[in-house]
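Heads up, one of the protein chains got dropped from this complex, but the rest are sitting where they should.
Residue numbering begins at 1 within each chain, and the chains themselves are lettered A and B in the order written.
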Amino acid sequence: MHIPDNYLSPETCLAMTAAMVPVWAVSVKKVKDALPKDKIPKMGVGGSFSFLGMMFNVPLPGGTTGHAVGGTLIALLLGPWAACIAVSMALLLQALIFGDGGILAFGANCFNMAFVLPFVGYAVTHLIAPKFGTEESTKKRDLIAAGVGSYCGLNAAALCAAIEFGIQPMLFTDAAGNALYCPYGLDVAIPAMMIGHLTLFGLVEVIFTCAILAFVRSAAPEMQLSHKESHTSMPLRVFLGALILATPFGLLATGTAWGEWGTDEIAGTGIGYTPQGMVDGFQFEAIIPDYSVAGMPEWIGYILSAVIGAACMVILFKLVSLLKKGSSAA
Amino acid sequence: MRILSRILESDTKRNDAKLPRILPALRLSVVLLCILLCALSRNAVFVVGILAAELARLAMLPPQRIAGVLGRLLLPVLFTLLIMLPSVFLGHSRTMLTVTMKVTCSVLLLLLANEEMDWKDVTGAFRTLHIPGIFTMTLDMTVRFLVLLGRLADAMLEAISLRTFNVLKGRKRDRARYMTAGGVLGTTFLVSQRMATQTYEAMECRGYDGVYRSYEKHRFGWQDAVYALLIPVVIAAFIYCQAAI
Partner (left out) sequence: MIQLKHLSYQYPDGNTALSDITYHFEAGKCYCLSGPNGCGKSTLFRILNGLSFASAGSYLLDGEDVTEKKMRDKAFAASLHRRIGYIMQNTEVQLFTRSVEEEIAFGLYQMGLADEEVAARVEKYIALLGLESLRKRSPFTLSGGEKKRTALAAILAMDPPVLIMDEPLSGLDEDGQQWVTDFIRGLKTPDRLLIIATHNKDLISEIADETICMTKEHTFR
(Lines give C-alpha, C1' and ligand atoms only; values in the text may rest on other atoms or scores of the structure.)
Protein backbone atom coordinates (compact mmCIF):
# COMPACT_ATOMS: atom_id res chain seq x y z
CA MET A 1 0.00 0.00 0.00
CA HIS A 2 3.03 2.28 -0.11
CA ILE A 3 2.29 5.12 -2.50
CA PRO A 4 5.45 5.92 -4.49
CA ASP A 5 6.49 9.40 -5.54
CA ASN A 6 4.82 11.08 -8.52
CA TYR A 7 1.58 9.14 -8.18
CA LEU A 8 0.03 11.95 -6.21
CA SER A 9 0.26 15.56 -7.27
CA PRO A 10 2.37 17.84 -5.11
CA GLU A 11 -0.83 19.57 -4.05
CA THR A 12 -2.28 16.31 -2.81
CA CYS A 13 0.95 15.45 -1.02
CA LEU A 14 0.98 18.84 0.64
CA ALA A 15 -2.61 18.50 1.74
CA MET A 16 -2.04 15.06 3.23
CA THR A 17 1.12 16.16 5.01
CA ALA A 18 -0.69 19.20 6.38
CA ALA A 19 -3.38 16.88 7.68
CA MET A 20 -0.78 14.70 9.40
CA VAL A 21 1.11 17.49 11.15
CA PRO A 22 -1.49 18.03 13.87
CA VAL A 23 -1.91 14.27 14.20
CA TRP A 24 1.81 13.82 14.78
CA ALA A 25 1.91 16.71 17.20
CA VAL A 26 -0.91 15.31 19.28
CA SER A 27 0.57 11.80 19.12
CA VAL A 28 3.89 13.03 20.45
CA LYS A 29 2.22 14.89 23.25
CA LYS A 30 0.00 11.97 24.17
CA VAL A 31 2.87 9.54 24.16
CA LYS A 32 5.04 11.86 26.22
CA ASP A 33 2.34 12.23 28.82
CA ALA A 34 0.84 8.80 28.93
CA LEU A 35 3.61 6.37 28.12
CA PRO A 36 6.13 5.65 30.89
CA LYS A 37 9.74 6.14 29.95
CA ASP A 38 10.65 2.48 29.92
CA LYS A 39 7.81 1.58 27.58
CA ILE A 40 9.07 3.88 24.87
CA PRO A 41 11.66 1.38 23.60
CA LYS A 42 8.75 -1.03 23.16
CA MET A 43 7.54 1.33 20.46
CA GLY A 44 10.78 0.47 18.71
CA VAL A 45 9.98 -3.22 18.94
CA GLY A 46 6.45 -2.52 17.70
CA GLY A 47 7.86 -0.46 14.87
CA SER A 48 10.16 -3.37 14.03
CA PHE A 49 7.19 -5.71 13.80
CA SER A 50 5.46 -3.27 11.50
CA PHE A 51 8.58 -2.83 9.38
CA LEU A 52 9.14 -6.56 9.07
CA GLY A 53 5.46 -7.24 8.40
CA MET A 54 5.58 -4.86 5.47
CA MET A 55 8.44 -6.84 3.96
CA PHE A 56 6.34 -9.98 3.65
CA ASN A 57 4.79 -9.57 0.24
CA VAL A 58 1.81 -11.77 -0.50
CA PRO A 59 0.90 -12.40 -4.11
CA LEU A 60 -2.58 -11.99 -5.55
CA PRO A 61 -3.70 -13.76 -8.71
CA GLY A 62 -3.56 -11.09 -11.33
CA GLY A 63 0.01 -10.22 -10.61
CA THR A 64 -0.01 -7.73 -7.79
CA THR A 65 1.25 -8.15 -4.23
CA GLY A 66 0.35 -6.73 -0.86
CA HIS A 67 1.46 -6.93 2.71
CA ALA A 68 0.42 -6.62 6.34
CA VAL A 69 1.06 -3.40 8.23
CA GLY A 70 0.50 -4.32 11.87
CA GLY A 71 -0.75 -0.86 12.86
CA THR A 72 -3.73 -2.23 14.72
CA LEU A 73 -1.50 -4.61 16.60
CA ILE A 74 0.67 -1.83 17.96
CA ALA A 75 -2.44 0.24 18.75
CA LEU A 76 -3.82 -2.59 20.85
CA LEU A 77 -0.54 -3.13 22.69
CA LEU A 78 0.68 0.40 23.26
CA GLY A 79 -2.22 2.66 22.35
CA PRO A 80 -3.21 4.27 19.05
CA TRP A 81 -1.05 7.37 19.48
CA ALA A 82 2.05 5.25 20.02
CA ALA A 83 1.07 3.19 17.00
CA CYS A 84 0.85 6.34 14.89
CA ILE A 85 4.40 7.29 15.76
CA ALA A 86 5.82 3.78 15.44
CA VAL A 87 4.32 3.14 12.02
CA SER A 88 5.31 6.64 10.86
CA MET A 89 8.90 5.89 11.83
CA ALA A 90 8.84 2.55 10.06
CA LEU A 91 7.49 4.23 6.93
CA LEU A 92 10.15 6.96 7.20
CA LEU A 93 12.91 4.39 7.39
CA GLN A 94 11.49 2.51 4.44
CA ALA A 95 11.19 5.66 2.35
CA LEU A 96 14.61 7.11 3.13
CA ILE A 97 16.83 4.06 3.18
CA PHE A 98 15.03 1.46 1.14
CA GLY A 99 13.10 3.55 -1.34
CA ASP A 100 9.82 1.88 -0.42
CA GLY A 101 7.18 4.58 -0.60
CA GLY A 102 7.74 8.08 -1.86
CA ILE A 103 9.37 10.95 -0.02
CA LEU A 104 6.82 13.54 -1.10
CA ALA A 105 4.07 10.98 -0.62
CA PHE A 106 5.23 10.33 2.95
CA GLY A 107 2.43 12.39 4.43
CA ALA A 108 -0.19 10.48 2.46
CA ASN A 109 1.29 7.09 3.38
CA CYS A 110 1.34 8.05 7.03
CA PHE A 111 -2.23 9.29 6.85
CA ASN A 112 -3.36 5.94 5.51
CA MET A 113 -1.21 3.51 7.43
CA ALA A 114 -0.20 5.39 10.57
CA PHE A 115 -3.42 7.29 11.27
CA VAL A 116 -6.47 5.74 9.66
CA LEU A 117 -5.36 2.15 10.07
CA PRO A 118 -4.45 2.05 13.78
CA PHE A 119 -7.30 4.32 14.91
CA VAL A 120 -10.02 2.51 12.97
CA GLY A 121 -8.60 -0.82 14.06
CA TYR A 122 -8.42 0.26 17.69
CA ALA A 123 -11.95 1.69 17.67
CA VAL A 124 -13.53 -1.36 16.05
CA THR A 125 -11.71 -3.74 18.39
CA HIS A 126 -12.87 -1.90 21.47
CA LEU A 127 -16.37 -1.66 20.08
CA ILE A 128 -16.56 -5.42 19.86
CA ALA A 129 -14.67 -6.14 23.05
CA PRO A 130 -15.08 -3.15 25.34
CA LYS A 131 -13.12 -4.89 28.05
CA PHE A 132 -10.24 -5.77 25.75
CA GLY A 133 -7.05 -6.61 27.55
CA THR A 134 -8.52 -6.69 31.02
CA GLU A 135 -9.25 -9.69 33.19
CA GLU A 136 -12.97 -9.53 32.43
CA SER A 137 -12.56 -10.33 28.78
CA THR A 138 -11.71 -13.78 27.48
CA LYS A 139 -8.74 -14.49 25.26
CA LYS A 140 -10.97 -15.83 22.51
CA ARG A 141 -13.14 -12.73 22.48
CA ASP A 142 -10.08 -10.49 22.46
CA LEU A 143 -8.52 -12.28 19.51
CA ILE A 144 -11.73 -12.22 17.49
CA ALA A 145 -12.18 -8.54 18.22
CA ALA A 146 -8.55 -7.86 17.27
CA GLY A 147 -8.98 -9.81 14.05
CA VAL A 148 -12.06 -7.89 13.01
CA GLY A 149 -10.52 -4.62 14.09
CA SER A 150 -7.32 -5.10 12.13
CA TYR A 151 -9.30 -6.20 9.07
CA CYS A 152 -11.40 -3.07 9.19
CA GLY A 153 -8.38 -0.91 9.83
CA LEU A 154 -6.45 -2.25 6.86
CA ASN A 155 -9.36 -1.89 4.51
CA ALA A 156 -10.15 1.60 5.70
CA ALA A 157 -6.55 2.52 4.94
CA ALA A 158 -6.73 0.84 1.54
CA LEU A 159 -9.91 2.76 0.75
CA CYS A 160 -8.22 6.03 1.61
CA ALA A 161 -5.28 5.15 -0.59
CA ALA A 162 -7.61 4.17 -3.43
CA ILE A 163 -9.45 7.48 -3.14
CA GLU A 164 -6.18 9.39 -3.14
CA PHE A 165 -5.15 7.54 -6.28
CA GLY A 166 -8.53 7.83 -7.95
CA ILE A 167 -8.99 11.57 -7.73
CA GLN A 168 -5.68 12.32 -9.45
CA PRO A 169 -6.82 11.94 -13.07
CA MET A 170 -9.93 13.94 -12.25
CA LEU A 171 -8.04 16.91 -10.89
CA PHE A 172 -4.64 16.90 -12.55
CA THR A 173 -4.46 16.49 -16.32
CA ASP A 174 -2.34 18.07 -19.01
CA ALA A 175 -3.60 19.90 -22.09
CA ALA A 176 -4.18 16.67 -24.00
CA GLY A 177 -6.32 15.21 -21.26
CA ASN A 178 -3.73 12.68 -20.14
CA ALA A 179 -3.27 12.31 -16.44
CA LEU A 180 -0.16 13.92 -15.00
CA TYR A 181 0.10 11.52 -12.07
CA CYS A 182 -1.83 8.39 -11.26
CA PRO A 183 -3.76 7.60 -14.43
CA TYR A 184 -6.45 5.38 -12.93
CA GLY A 185 -9.66 7.01 -11.80
CA LEU A 186 -11.89 6.09 -8.88
CA ASP A 187 -13.77 3.56 -10.97
CA VAL A 188 -10.58 1.55 -11.43
CA ALA A 189 -8.59 2.40 -8.34
CA ILE A 190 -11.19 1.50 -5.77
CA PRO A 191 -12.03 -1.95 -7.03
CA ALA A 192 -8.37 -2.71 -7.83
CA MET A 193 -7.19 -1.86 -4.34
CA MET A 194 -10.15 -3.09 -2.38
CA ILE A 195 -10.48 -6.49 -4.00
CA GLY A 196 -7.02 -7.47 -2.92
CA HIS A 197 -7.35 -6.00 0.55
CA LEU A 198 -10.84 -7.23 1.29
CA THR A 199 -9.77 -10.73 0.48
CA LEU A 200 -6.19 -11.82 0.77
CA PHE A 201 -4.34 -8.92 2.31
CA GLY A 202 -6.98 -8.36 4.94
CA LEU A 203 -6.61 -12.00 5.88
CA VAL A 204 -2.84 -11.62 6.11
CA GLU A 205 -3.27 -8.63 8.40
CA VAL A 206 -5.70 -10.56 10.60
CA ILE A 207 -3.35 -13.53 10.87
CA PHE A 208 -0.36 -11.26 11.52
CA THR A 209 -2.20 -9.30 14.19
CA CYS A 210 -3.81 -12.23 15.98
CA ALA A 211 -0.77 -14.47 15.89
CA ILE A 212 1.52 -11.84 17.38
CA LEU A 213 -1.08 -10.71 19.88
CA ALA A 214 -1.51 -14.28 21.11
CA PHE A 215 2.23 -14.72 21.29
CA VAL A 216 2.72 -11.48 23.20
CA ARG A 217 -0.05 -12.29 25.64
CA SER A 218 1.48 -15.61 26.57
CA ALA A 219 5.24 -15.33 26.06
CA ALA A 220 6.12 -11.64 26.06
CA PRO A 221 3.67 -9.75 28.27
CA GLU A 222 6.10 -6.87 28.80
CA MET A 223 5.00 -5.48 25.45
CA GLN A 224 1.62 -4.57 26.87
CA LEU A 225 1.02 -1.17 28.35
CA SER A 226 -0.48 -2.58 31.48
CA HIS A 227 2.48 -4.73 32.30
CA LYS A 228 4.95 -3.40 34.82
CA GLU A 229 8.17 -4.99 33.73
CA SER A 230 9.99 -3.58 30.75
CA HIS A 231 13.06 -5.69 30.02
CA THR A 232 12.90 -7.24 26.55
CA SER A 233 12.57 -10.94 27.15
CA MET A 234 14.28 -13.72 25.29
CA PRO A 235 11.08 -15.03 23.59
CA LEU A 236 10.50 -11.61 22.08
CA ARG A 237 14.03 -11.41 20.80
CA VAL A 238 13.85 -14.90 19.35
CA PHE A 239 10.58 -14.05 17.67
CA LEU A 240 12.00 -10.91 16.10
CA GLY A 241 15.00 -12.88 14.94
CA ALA A 242 12.77 -15.55 13.41
CA LEU A 243 10.73 -12.90 11.61
CA ILE A 244 13.89 -11.35 10.23
CA LEU A 245 15.14 -14.67 8.95
CA ALA A 246 11.77 -15.39 7.37
CA THR A 247 11.62 -12.13 5.38
CA PRO A 248 13.11 -13.64 2.20
CA PHE A 249 9.82 -15.48 1.79
CA GLY A 250 8.49 -12.05 0.90
CA LEU A 251 10.64 -12.25 -2.20
CA LEU A 252 8.79 -15.29 -3.47
CA ALA A 253 5.90 -13.05 -4.44
CA THR A 254 7.06 -11.56 -7.67
CA GLY A 255 5.13 -8.77 -9.23
CA THR A 256 4.62 -5.24 -8.04
CA ALA A 257 1.75 -4.19 -5.82
CA TRP A 258 -1.10 -2.24 -7.40
CA GLY A 259 -0.17 1.38 -7.49
CA GLU A 260 3.52 0.81 -6.74
CA TRP A 261 4.76 0.42 -10.30
CA GLY A 262 7.96 2.09 -11.34
CA THR A 263 8.03 4.73 -14.07
CA ASP A 264 9.14 2.12 -16.58
CA GLU A 265 6.37 -0.31 -15.67
CA ILE A 266 3.33 1.91 -15.74
CA ALA A 267 2.89 2.17 -19.48
CA GLY A 268 2.65 -1.58 -19.65
CA THR A 269 -0.20 -1.79 -17.17
CA GLY A 270 -2.75 -0.93 -19.81
CA ILE A 271 -2.72 2.82 -19.89
CA GLY A 272 -0.43 3.00 -22.87
CA TYR A 273 1.42 6.13 -21.91
CA THR A 274 3.60 7.32 -19.08
CA PRO A 275 2.06 10.26 -17.22
CA GLN A 276 4.19 13.35 -17.60
CA GLY A 277 4.32 14.00 -13.88
CA MET A 278 6.14 10.74 -13.38
CA VAL A 279 8.69 11.30 -16.09
CA ASP A 280 9.64 14.78 -14.92
CA GLY A 281 8.86 14.27 -11.29
CA PHE A 282 10.88 14.10 -8.11
CA GLN A 283 13.55 11.40 -8.08
CA PHE A 284 15.15 10.09 -4.94
CA GLU A 285 18.00 7.58 -4.83
CA ALA A 286 17.77 5.44 -1.75
CA ILE A 287 20.84 3.84 -0.20
CA ILE A 288 19.55 0.28 -0.33
CA PRO A 289 16.88 0.51 -3.05
CA ASP A 290 14.18 -2.14 -2.99
CA TYR A 291 15.83 -3.89 -0.06
CA SER A 292 18.60 -5.32 -2.22
CA VAL A 293 22.33 -4.67 -2.21
CA ALA A 294 24.06 -4.77 -5.57
CA GLY A 295 26.15 -7.89 -5.98
CA MET A 296 24.39 -10.03 -3.40
CA PRO A 297 21.67 -12.58 -3.97
CA GLU A 298 18.35 -10.95 -3.28
CA TRP A 299 17.51 -13.00 -0.20
CA ILE A 300 20.72 -11.96 1.59
CA GLY A 301 20.00 -8.34 0.79
CA TYR A 302 16.48 -8.82 2.10
CA ILE A 303 17.64 -10.28 5.42
CA LEU A 304 20.28 -7.58 5.86
CA SER A 305 17.69 -4.91 5.14
CA ALA A 306 15.39 -6.51 7.67
CA VAL A 307 18.14 -6.54 10.30
CA ILE A 308 19.13 -2.94 9.61
CA GLY A 309 15.51 -1.77 9.62
CA ALA A 310 14.57 -3.55 12.83
CA ALA A 311 17.78 -2.46 14.59
CA CYS A 312 17.32 1.17 13.52
CA MET A 313 13.75 1.18 14.83
CA VAL A 314 14.77 -0.16 18.22
CA ILE A 315 17.75 2.19 18.49
CA LEU A 316 15.63 5.17 17.46
CA PHE A 317 13.03 4.64 20.12
CA LYS A 318 15.55 3.83 22.81
CA LEU A 319 17.14 7.19 22.10
CA VAL A 320 13.72 8.84 22.19
CA SER A 321 13.10 7.33 25.62
CA LEU A 322 16.16 9.20 26.90
CA LEU A 323 14.53 12.50 26.01
CA LYS A 324 11.68 11.85 28.35
CA LYS A 325 12.51 13.16 31.78
CA GLY A 326 11.60 11.24 34.83
CA SER A 327 12.32 7.93 36.43
CA SER A 328 12.80 4.74 34.50
CA ALA A 329 13.17 1.13 35.43
CA ALA A 330 16.77 -0.07 35.16
CA MET B 1 38.74 13.87 35.42
CA ARG B 2 36.21 12.40 33.04
CA ILE B 3 38.70 9.76 31.97
CA LEU B 4 39.43 8.96 35.60
CA SER B 5 35.79 8.60 36.47
CA ARG B 6 35.28 6.37 33.44
CA ILE B 7 38.12 4.09 34.50
CA LEU B 8 36.80 3.88 38.04
CA GLU B 9 33.22 3.40 36.90
CA SER B 10 34.11 0.62 34.52
CA ASP B 11 35.90 -1.14 37.36
CA THR B 12 32.87 -1.53 39.60
CA LYS B 13 30.57 -2.16 36.66
CA ARG B 14 32.62 -5.10 35.50
CA ASN B 15 32.30 -6.74 38.87
CA ASP B 16 28.53 -6.83 38.62
CA ALA B 17 28.39 -8.48 35.21
CA LYS B 18 26.80 -11.88 35.50
CA LEU B 19 26.92 -12.82 31.83
CA PRO B 20 29.27 -15.59 30.78
CA ARG B 21 32.17 -13.85 29.16
CA ILE B 22 33.86 -14.66 25.91
CA LEU B 23 37.63 -14.94 26.04
CA PRO B 24 38.79 -11.35 25.57
CA ALA B 25 41.62 -12.36 23.26
CA LEU B 26 39.13 -14.09 20.99
CA ARG B 27 36.80 -11.13 20.95
CA LEU B 28 39.64 -8.76 20.24
CA SER B 29 40.86 -10.96 17.38
CA VAL B 30 37.43 -11.06 15.74
CA VAL B 31 37.03 -7.30 16.03
CA LEU B 32 40.44 -6.63 14.51
CA LEU B 33 39.77 -9.14 11.74
CA CYS B 34 36.48 -7.47 10.84
CA ILE B 35 38.08 -4.03 10.79
CA LEU B 36 40.88 -5.29 8.56
CA LEU B 37 38.51 -6.99 6.12
CA CYS B 38 36.23 -3.96 6.00
CA ALA B 39 39.20 -1.83 5.04
CA LEU B 40 40.33 -4.32 2.40
CA SER B 41 36.86 -4.77 0.93
CA ARG B 42 36.71 -3.41 -2.57
CA ASN B 43 32.97 -2.76 -2.48
CA ALA B 44 30.23 -1.93 -0.03
CA VAL B 45 28.69 -5.40 0.03
CA PHE B 46 30.76 -6.92 2.85
CA VAL B 47 30.65 -3.71 4.82
CA VAL B 48 26.84 -3.58 4.73
CA GLY B 49 26.74 -7.07 6.18
CA ILE B 50 29.05 -6.17 9.06
CA LEU B 51 27.14 -2.93 9.61
CA ALA B 52 23.88 -4.85 9.90
CA ALA B 53 25.38 -7.14 12.54
CA GLU B 54 26.79 -4.20 14.53
CA LEU B 55 23.50 -2.30 14.40
CA ALA B 56 21.74 -5.38 15.73
CA ARG B 57 24.22 -5.54 18.62
CA LEU B 58 23.84 -1.84 19.28
CA ALA B 59 20.07 -2.18 19.39
CA MET B 60 20.38 -4.62 22.30
CA LEU B 61 22.21 -2.17 24.59
CA PRO B 62 20.34 -0.03 27.10
CA PRO B 63 19.35 3.47 25.91
CA GLN B 64 22.08 5.37 27.76
CA ARG B 65 24.87 3.25 26.32
CA ILE B 66 23.40 3.56 22.81
CA ALA B 67 23.44 7.34 23.14
CA GLY B 68 27.03 7.21 24.37
CA VAL B 69 28.20 5.05 21.48
CA LEU B 70 26.41 7.12 18.85
CA GLY B 71 27.75 10.32 20.37
CA ARG B 72 31.29 9.05 20.05
CA LEU B 73 30.60 7.77 16.55
CA LEU B 74 29.48 11.17 15.31
CA LEU B 75 32.81 12.93 15.18
CA PRO B 76 34.74 10.40 13.06
CA VAL B 77 31.82 10.02 10.64
CA LEU B 78 31.38 13.77 10.17
CA PHE B 79 35.09 14.17 9.75
CA THR B 80 35.18 11.48 7.07
CA LEU B 81 32.22 13.00 5.23
CA LEU B 82 33.97 16.34 5.23
CA ILE B 83 37.22 14.93 3.93
CA MET B 84 35.50 12.88 1.25
CA LEU B 85 33.28 15.74 0.09
CA PRO B 86 35.51 16.66 -2.87
CA SER B 87 34.78 13.25 -4.38
CA VAL B 88 31.18 14.33 -4.91
CA PHE B 89 32.33 17.27 -7.01
CA LEU B 90 34.63 14.99 -8.93
CA GLY B 91 31.68 12.79 -9.81
CA HIS B 92 32.32 9.87 -7.48
CA SER B 93 29.61 10.27 -4.88
CA ARG B 94 29.40 6.52 -4.37
CA THR B 95 32.98 6.54 -3.15
CA MET B 96 32.16 9.01 -0.44
CA LEU B 97 29.36 6.78 0.75
CA THR B 98 31.46 3.64 0.68
CA VAL B 99 34.38 5.16 2.56
CA THR B 100 32.08 6.77 5.11
CA MET B 101 30.31 3.46 5.60
CA LYS B 102 33.65 1.71 6.13
CA VAL B 103 34.70 4.26 8.71
CA THR B 104 31.33 4.01 10.45
CA CYS B 105 31.66 0.24 10.54
CA SER B 106 35.19 0.21 11.91
CA VAL B 107 34.55 2.81 14.58
CA LEU B 108 31.29 1.13 15.58
CA LEU B 109 33.10 -2.21 15.92
CA LEU B 110 35.63 -0.64 18.26
CA LEU B 111 33.06 1.28 20.28
CA LEU B 112 30.92 -1.82 20.80
CA ALA B 113 33.96 -3.88 21.77
CA ASN B 114 34.81 -1.14 24.24
CA GLU B 115 31.34 -1.39 25.74
CA GLU B 116 31.77 -5.06 26.45
CA MET B 117 35.41 -5.22 27.49
CA ASP B 118 37.33 -2.95 29.77
CA TRP B 119 41.01 -2.08 29.70
CA LYS B 120 41.87 -4.97 31.95
CA ASP B 121 40.40 -7.47 29.50
CA VAL B 122 42.31 -5.90 26.65
CA THR B 123 45.69 -6.03 28.39
CA GLY B 124 44.87 -9.52 29.62
CA ALA B 125 44.20 -10.53 26.03
CA PHE B 126 47.77 -9.63 25.15
CA ARG B 127 49.05 -12.54 27.14
CA THR B 128 46.86 -15.01 25.27
CA LEU B 129 47.97 -13.49 21.99
CA HIS B 130 51.63 -13.98 23.02
CA ILE B 131 52.44 -10.30 22.96
CA PRO B 132 55.54 -9.58 25.12
CA GLY B 133 54.77 -8.82 28.75
CA ILE B 134 56.51 -5.49 28.57
CA PHE B 135 53.59 -4.01 26.61
CA THR B 136 51.07 -5.33 29.08
CA MET B 137 53.05 -3.94 31.98
CA THR B 138 53.43 -0.55 30.34
CA LEU B 139 49.71 -0.31 29.69
CA ASP B 140 48.76 -1.43 33.18
CA MET B 141 51.20 1.01 34.78
CA THR B 142 49.99 3.84 32.56
CA VAL B 143 46.40 3.42 33.65
CA ARG B 144 47.43 3.08 37.27
CA PHE B 145 49.56 6.21 37.30
CA LEU B 146 46.92 8.08 35.37
CA VAL B 147 44.51 7.41 38.20
CA LEU B 148 46.92 7.96 41.08
CA LEU B 149 48.52 11.12 39.75
CA GLY B 150 45.20 12.40 38.54
CA ARG B 151 43.84 12.09 42.04
CA LEU B 152 46.88 13.89 43.40
CA ALA B 153 46.58 16.74 40.93
CA ASP B 154 42.88 16.98 41.65
CA ALA B 155 43.51 17.19 45.40
CA MET B 156 46.12 19.88 44.88
CA LEU B 157 43.82 21.92 42.68
CA GLU B 158 41.12 21.63 45.28
CA ALA B 159 43.51 22.86 47.95
CA ILE B 160 44.48 25.77 45.73
CA SER B 161 40.89 26.71 45.11
CA LEU B 162 40.36 26.86 48.85
CA ARG B 163 43.20 29.35 49.09
CA THR B 164 42.28 31.68 46.23
CA PHE B 165 39.85 34.52 46.71
CA ASN B 166 39.67 36.10 43.24
CA VAL B 167 40.91 39.48 44.40
CA LEU B 168 43.97 39.69 42.18
CA LYS B 169 43.64 41.37 38.81
CA GLY B 170 45.56 41.67 35.58
CA ARG B 171 49.23 40.78 35.55
CA LYS B 172 49.33 39.78 39.20
CA ARG B 173 46.57 37.30 38.59
CA ASP B 174 48.29 35.82 35.57
CA ARG B 175 51.53 35.47 37.49
CA ALA B 176 49.74 33.75 40.34
CA ARG B 177 48.14 31.40 37.86
CA TYR B 178 51.42 30.46 36.27
CA MET B 179 52.93 29.83 39.67
CA THR B 180 50.16 27.54 40.78
CA ALA B 181 50.10 25.71 37.45
CA GLY B 182 53.83 25.28 37.62
CA GLY B 183 53.61 24.14 41.20
CA VAL B 184 50.95 21.54 40.51
CA LEU B 185 52.71 20.19 37.46
CA GLY B 186 56.11 20.22 39.10
CA THR B 187 54.91 18.52 42.25
CA THR B 188 53.01 15.92 40.29
CA PHE B 189 56.12 15.22 38.28
CA LEU B 190 58.31 14.84 41.35
CA VAL B 191 55.75 12.62 43.05
CA SER B 192 55.50 10.52 39.93
CA GLN B 193 59.26 10.00 40.00
CA ARG B 194 59.12 8.94 43.62
CA MET B 195 56.18 6.62 43.02
CA ALA B 196 57.90 5.03 40.08
CA THR B 197 60.96 4.24 42.20
CA GLN B 198 58.85 2.90 45.02
CA THR B 199 56.79 0.78 42.66
CA TYR B 200 59.93 -0.71 41.24
CA GLU B 201 61.19 -1.50 44.72
CA ALA B 202 57.88 -3.13 45.59
CA MET B 203 58.15 -5.25 42.47
CA GLU B 204 61.72 -6.17 43.36
CA CYS B 205 60.65 -7.23 46.83
CA ARG B 206 58.19 -9.61 45.26
CA GLY B 207 60.88 -11.15 43.15
CA TYR B 208 60.36 -9.37 39.84
CA ASP B 209 62.94 -10.72 37.44
CA GLY B 210 62.04 -8.79 34.30
CA VAL B 211 59.23 -11.02 33.04
CA TYR B 212 55.66 -9.79 33.59
CA ARG B 213 53.17 -12.62 33.54
CA SER B 214 49.39 -12.26 33.61
CA TYR B 215 46.97 -14.33 35.63
CA GLU B 216 44.28 -15.62 33.33
CA LYS B 217 41.78 -18.09 34.67
CA HIS B 218 39.39 -18.26 31.74
CA ARG B 219 38.38 -21.74 30.80
CA PHE B 220 37.60 -22.21 27.11
CA GLY B 221 33.91 -23.06 27.00
CA TRP B 222 31.33 -23.80 24.33
CA GLN B 223 30.48 -20.09 24.04
CA ASP B 224 34.08 -19.43 23.09
CA ALA B 225 34.00 -22.23 20.51
CA VAL B 226 30.85 -20.83 18.89
CA TYR B 227 32.32 -17.35 18.89
CA ALA B 228 35.53 -18.67 17.38
CA LEU B 229 33.48 -20.00 14.45
CA LEU B 230 32.92 -16.38 13.50
CA ILE B 231 36.48 -16.17 12.24
CA PRO B 232 36.13 -18.63 9.33
CA VAL B 233 32.58 -17.41 8.65
CA VAL B 234 33.66 -13.79 8.34
CA ILE B 235 36.63 -14.71 6.14
CA ALA B 236 34.43 -16.85 3.90
CA ALA B 237 31.86 -14.05 3.59
CA PHE B 238 34.63 -11.65 2.67
CA ILE B 239 36.02 -13.91 -0.04
CA TYR B 240 32.52 -14.50 -1.40
CA CYS B 241 31.76 -10.77 -1.51
CA GLN B 242 34.99 -9.96 -3.27
CA ALA B 243 34.61 -12.73 -5.81
CA ALA B 244 30.96 -11.97 -6.55
CA ILE B 245 31.64 -8.53 -7.95
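Here, a contact is a pair of C-beta atoms (placed from the backbone, for glycine too) under 8 Å apart; a residue touches a chain by one contact, two chains touch by 3 or more.
Not measured: the values here are computed from a predicted model.
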| item | value |
| --- | --- |
| Chain not shown, its touching partners among those shown | B |
| Candidate in contact with the missing chain, chosen from B:Ala39, B:Leu74, B:Leu90 or B:Met141 | B:Met141 |
| Contact partner of the left-out chain, one of B:Ser41, B:Thr80, B:Thr104 or B:Thr123 | B:Thr123 |
| Footprint left on chain B by the chain that the document does not show | 7-8, 11-12, 14-15, 119-120, 123-124, 140-141, 143-144, 147-148, 195, 198-199, 201-209, 213-215, 217 |
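As a convention for this text, only the chains that are shown with their structure count from here on.
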| item | value |
| --- | --- |
| Residue numbers on chain A that touch chain B, as the complex places them | 41, 44, 237, 287-288, 293-296, 300, 304, 307-308, 310-312, 314-315, 318-319, 321-322 |
| Interface residues, chain B side, partner chain A - complex | 43-45, 48-49, 51-53, 55-56, 58-60, 62-64, 66-67, 70, 97, 241, 244-245 |
